[in-house]
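The complex appears here minus one protein chain, its other protein chains still in place.
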Amino acid sequence: MTQFSWPVRVYWEDTDGGGIVYYGNYLRFLERARTEWLRARGVSQGALRADAGIQFSVVSVNVSYRRPAQLDDALTVTCEPQADGRASVRFAQRIFRGEELLLDADVRVACLDAKTLRPKRLPEFVLEAAE
Amino acid sequence: MTQFSWPVRVYWEDTDGGGIVYYGNYLRFLERARTEWLRARGVSQGALRADAGIQFSVVSVNVSYRRPAQLDDALTVTCEPQADGRASVRFAQRIFRGEELLLDADVRVACLDAKTLRPKRLPEFVLEAAE
Amino acid sequence: MTQFSWPVRVYWEDTDGGGIVYYGNYLRFLERARTEWLRARGVSQGALRADAGIQFSVVSVNVSYRRPAQLDDALTVTCEPQADGRASVRFAQRIFRGEELLLDADVRVACLDAKTLRPKRLPEFVLEAAE
Partner (left out) sequence: MTQFSWPVRVYWEDTDGGGIVYYGNYLRFLERARTEWLRARGVSQGALRADAGIQFSVVSVNVSYRRPAQLDDALTVTCEPQADGRASVRFAQRIFRGEELLLDADVRVACLDAKTLRPKRLPEFVLEAAE
């Protein structure tokens, strides 16, 4: 199981009046990495919905903020899927600035039927990646 | 024609690393006032779409930034509709901190058929308010 | 210990293409309630920093998303401080739509010396509220 990572640059829009990235905005960075993890497997969420009738929904988020990111920082966001039954998956995610760990997070995502919004079996490629 | 106004408080989420409200976030404040102007007329955008098959779309925005707003500021956002044909309306909008003008804006909004996305005649109450 | 609550309206800015509030944006709602909890005690964060040399920093966030909020929803955000030593405090927070629980969260906030960024004893009124 290899670890996926995605680069994120910090812009003015991400910072707050404390001069650091606003605590809620790290969740954007985390989602970009999850979306790009999917895209790296050739899957867009729009296509998943249209073709497979699947949509993802975040069920829970646990975030530990260790050090703040600042304007102009070049960050790396990692994304490592972990097994969590057949209809949901956990992503262990971290944000680094160089070697320095800024944040780690555990994000649980459910797979839903796009019409009924009921739990649905994950696509096979996600189940395999999370094993 | 009376002027509508809506109060907005500045939170951390609205500010950027410069210690002032991020320039793009004022557009959120402007939209809250437009949405509340509609709601004050008993109209929600969800209902407009479901019942009248109408949706609004911003066509252009001209904003002059005069003075910056800061954390904890209590702002007032005004909203004054102005005639612009039958299928669009202009909102003259201002943001004040007390008596002090911080920003003025001209926002042009088109009325669209929610299905075809083609121009559609504005609801009567908007046309009357904009006269 | 009484529970503090703060009303939040959902606007277009808060929603995403799935038609519901974006998962990171609930953290904005949670912070508005914490800020207003302070303000209800006569304390602004600007004044805390200028007068007492104190600033707050979120250390961790655990959020359970139970049901999604939608455009135009009128939400209630609660905020209940809980003891967590002398230099940090936990806020148990919930978001409701009417009686319906949409989200609950546990937010741990550290009190820092604004100059040195080292842990600092919480203001007395916070310690008392969290007992």
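Letters are used for the chains, namely A, B and C, taken in the order the chains are written, and counting of residues starts over at 1 for each.
The rule is short, and it goes like this: a contact is a pair of C-beta atoms (placed from the backbone, for glycine too) under 8 Å apart; a residue touches a chain by one contact, two chains touch by 3 or more.
No experiment lies behind these values; they were computed from the predicted model shown.
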Selected from A:Leu71, A:Ala114 or A:Leu127 as touching the chain missing from the view: A:Leu71
Full-complex contact with the absent chain, from C:Val8, C:Leu38, C:Ile54 or C:Leu71: C:Leu71
Chain not shown, touching residues in chain A: 9, 11-13, 28, 31-32, 35, 44-46, 71-72
Residues from chain C at the interface with the omitted partner, ascending: 12-13, 15-20, 22, 24, 70-71
Absent chain, residues of chain B that touch it: 18, 23-28, 31, 55, 57-65, 68
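Please note the rule applied: only the chains that are shown with their structure count from here on.
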Same-site or different-site touching of chain A by its copy chain B, using the half cut: same
Most central chain, Cα average position: C
Computed distance of Cα centres, chain C from chain A, in Å: 23
CA centroid of chain B to CA centroid of chain C, Å: 28
Geometric centre distance via CA averages, chain B-chain A, whole Å: 33
For chain C, residues contacting two or more additional chains: 28, 31
